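With one protein chain withheld, the remaining protein chains of the complex are depicted in position.
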Amino acid sequence: MARLTRRRLLQAGATASVAGIPLAATAQSPAPRRGGTVTVALVQAPPSLDAQLTSAQVARDINLHMYETLYARDENAGVVPDLAQGADVSKDGMTYVFALRPGVKFHNGKTMDAKDVVASLERFRKIGLASILLSGVDTMEASGPLEVTVRLKKVQSNFLDTLSSPGTPLAIYPAEEAVKDPKDFKFIGTGPMKFVEYAPDSHATLERFADYVPNPNYTKRDGFAGRKEMFIDRAIFRFMPESGARTAAIKTGEVLINETTDGPTAKQLGGDPSVQVLKLLPFALQIAKFNHSQAPCDDVNFRRAVTACLNAEETMEIAFPDIYKLDGGLVYGYSPYYTKAGTELYNQNNQAKAKEFLAKSKYKGETLTFIVDNTRPPMDTATDLKEQLGQIGIKIDIKVADWPTVSTLGFKPEGWHFWTHGLGIEPYEGPAKLMSIWANGISQTKDDPNIDKLYADLLAELDMDKRKAIFAQFQTYMYENAVVIPLGNYGMFQVVSSKIKNFVPYRIPRLWGTWLEA
Amino acid sequence: MGHFIVRRLLISVPVLVLVSLMSFAVIWLVPGDPAAVFLDASATPQQLAQVRHQLGLDEPFHLQMLAWYGRILHGDLGRSILLNRSVTAAIIERLPVTLSLTALSLVFAVVMGVVAGLLAAMRHGGWADQSIMVLALIGLSVPEFWLGLMLIFAFAVRLHWFPAGNFVPINESFAGWWQSMALPAFTLAAVQMGFIARMTRSAMLEVLHQDFIRTANSKGLPWSVVVTKHGLPNALVPILTVIGIVTGGLLGGAVVVEQVFSLPGVGRLVIGAVLSRDFPVIQGTLLFVAVIYLLINLIVDVLYAVVDPRVRLE
Partner (left out) sequence: MPWSIRGCALSSIAAPIDPPTNWLHAAARLTVPVLRRLMHNRSFVLGASLVLFVALIAIFADVLAPYDPLRSNFRARFVAPNAEHWFGTDHFGRDLLSRVIYGGRVSLTIGFFVVVVTGIAGTTIGALAGYFRRLDNPLMRLMDALMAFPAILLAIVISAVLGASIINVVIALSIATSPHTARIVRGSVLVVREMEYVEAGRALGASDLRLLFGHVLINALAPLIVRLTYVFAIAILAEAVLSYIGVGPPPPTPTFGNIIAGERDFLETAPWTMIFPGLAIVISVLGLNLLGDGLRDVLDPRMKL
């Protein structure tokens, strides 16, 4: 998630799309038209345009137009080849031999080969933000001009999930760029758009990469993979934190895509023929975490009292008006791993039961600390939870700070009891990523051997059905022990000018496959 | 005079040292971790440590401070963690926006403030005087960011007269620049307008009560000629001084107004840096802004001294 939380991007959410809008609906559109400039309003500036160095949502919005990965995710987050043709996995699951797609051009004119891939992955392993993703890799080598062989240290069932993660993308750069000091990196990738300029606090400009060859293995746009055909010549991503300013800009036509707006505004714009209001739901899973190192949150009865009490609908409606879905699943509904296991304990809204648990718990009326970052939806979530828990006698003090402060404090064992934020990319990426949040006690600040074992089992299990069973067990465990409070999925309203054709909301405002009406 | 300026400059040296020390030290009190900016909520402490190391944030205080002084003495404000560029470059890129915003609002504030003040003075005690003074006082009492939001609501969202937050550099298109700057500059000028109007009025009133004005008046010159030919030049000195002070105030106000109108200026740079813990940018911009402030104060003091020789002896 991330920083999506920061600056009401959060409210944003994205893909539900997938679930909701059939791709076929757009198939009847008239022939695509080439040309034109599209301005996209984003809620904040990206921390970096070097895809390997950031996991921020806003950075992804821009970067995934410029860079590609060996494997990527399709519309339903399934793992499919992108820059790779495919991979041969040895029986023991320890060796992956990747065949690369021939004729892939970098923005500097060079053709991609195995050396570029190895150099990029080595760069990621060394300085990539999520270098830990490659910690299970033993060796990587260019075993042919278009062949890369990777040996793992031990079985890792989620290795391709990792390679295809859009979170901190394992983007492929030209070898000569990959070895440079990252300060001098020239933002060169293989994607359908290439870098033009970056005006700090104002905008980033990309243009169509003329030599881009859409992946011949696919016939249609599909998630972050598939056929990426670029019709638009130029894209300007403007950073506009004020939601009113974004709305005004789309009304006047200064921008053609507004990444996110709130429910009431979306309703108002609904009748305006010059725009399309699109829903992206789910984009993220809103959760409230317990700090298991601090009394009384270390007490399962206290945690159960809290989860029994809560009315998730009220919280979601206030924090994410008209753009939420009450769903207790810890991965998104379209994932093959989605399960309802344990979710009878979601959204209980049962004060009587809550009071029973509370009486059994060690809570003695002390005031507990709820930390939250200073963007509206999470603050609203905290405010409403405080109000609801106050009704069964739990006293809460809300402590607000900026994201860096809160997210540092939130992994420490002292100084907080509750913390709420969204998980955007984790439920999208699947069980391994999601479970890693609580593995080794990271998010609850106290080791839970049961969770650690389930996580290890999942990583060692190569059979899909068995992995599904493990994940269902995990979800049940999370609910029964009230490890965390899942509040529901939220999404975002995207506003797109009617001049833009064939736009389908996804986790980022994808520009490939769309075109501008004459 | 030269002597006065030298002395005034010497006083600035310890202040500069203190200012630079404060700029550097403030971020050490910050609990937040700039490394967290790069990470999402599922980042592990190991990942954090790794990023901290890459950013050089794990070195002890005194080493980082020495490095900071070493750099600023060479005019280098360090390198932004988030922006992938030097702090100096980041400031210089944004400076034209802040300067043009400040300059335009200064024009608004001075023209409208002086005219309103003159009018009020000429109609002293009358209906026009009172309404102008009430308006000026209201201007002084309105929060800038709220006024900005109201103007966006009225003129951008409802009436569509102005765009909202699509900054156009002046060298790209003057009309576009004017469109994107008019509302923010007016917002910023509203407070200062009130201030200048009040100052102009009281300076004019003081002058108009003096003998030579009465004499000019009794000679039968039209009142408007008396005011503009004889009154205004004599009230100009305090008005000019106020304009110097106002310029400093505009810089502070720009911090907030840039935020409201999404203008890519120095104010947004520093607020963004504060909220994302971009340490080098916080330190660098604080120092930069403080130095500009000190310079403006210096100029104001020198102006005073030029105008009123007694100041030099103090």
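We just call them A and B in the order they show up, numbering each chain from 1.
Note that in this section a contact is a pair of C-beta atoms (placed from the backbone, for glycine too) under 8 Å apart; a residue touches a chain by one contact, two chains touch by 3 or more.
Keep in mind it's a predicted model, so treat the numbers as computed, not measured.
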{"item": "Neighbouring displayed chains - absent chain, whole complex", "value": "A, B"}
{"item": "Among B:Leu118, B:Leu286 or B:Ala305, residue touching the chain not depicted", "value": "B:Leu286"}
{"item": "Per the touch definition above, residue among B:Leu106, B:Val168 or B:Val246 touching the missing chain", "value": "B:Val246"}
{"item": "Of A:Thr69, A:Ser120, A:Asn215 or A:Thr265, the residue in touch with the unshown chain", "value": "A:Thr265"}
{"item": "Sole residue of B:Ala90, B:Leu119, B:Val157 or B:Leu263 that reaches the chain not shown, by the stated touch rule", "value": "B:Val157"}
{"item": "Touching the absent chain when the full complex is considered, from B:Met122, B:Val168 or B:Met199", "value": "B:Met199"}
{"item": "Residues from chain B at the interface with the omitted partner, ascending", "value": "11, 14-15, 18-19, 22, 26-27, 29-31, 137-138, 140-146, 149-150, 152-153, 157, 191-192, 195, 198-199, 202, 238, 242, 245-246, 248-249, 251-253, 255-256, 259, 270-271, 274-275, 282, 286, 289-291, 293-294, 297"}
{"item": "Residues of chain A (touch criterion as defined above) contacting the omitted chain", "value": "8, 242-244, 247, 262, 264-265, 267-268, 314, 317-318, 321, 374-376, 379-380, 382-384, 386-387, 398-402, 405"}
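We adopt the following convention: only the chains that are shown with their structure count from here on.
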{"item": "Chain A and chain B: spacing of chain centres that average the CA atoms, whole Å", "value": "40"}
{"item": "For the chain B and chain A complex, residues of the former touching the latter", "value": "30-48, 50-51, 54, 79, 82-85, 90, 93-94, 149, 152-153, 156-157, 160, 163-167, 259-262, 264-265, 268-269, 272, 274-277"}
{"item": "Complex contact set, residues of chain A against chain B", "value": "1-6, 45, 47-50, 53-56, 127, 129-132, 167, 183, 199-202, 238-242, 244-249, 251-252, 254-255, 374, 401-411, 421, 423-426, 433, 436-437, 440, 442-443"}
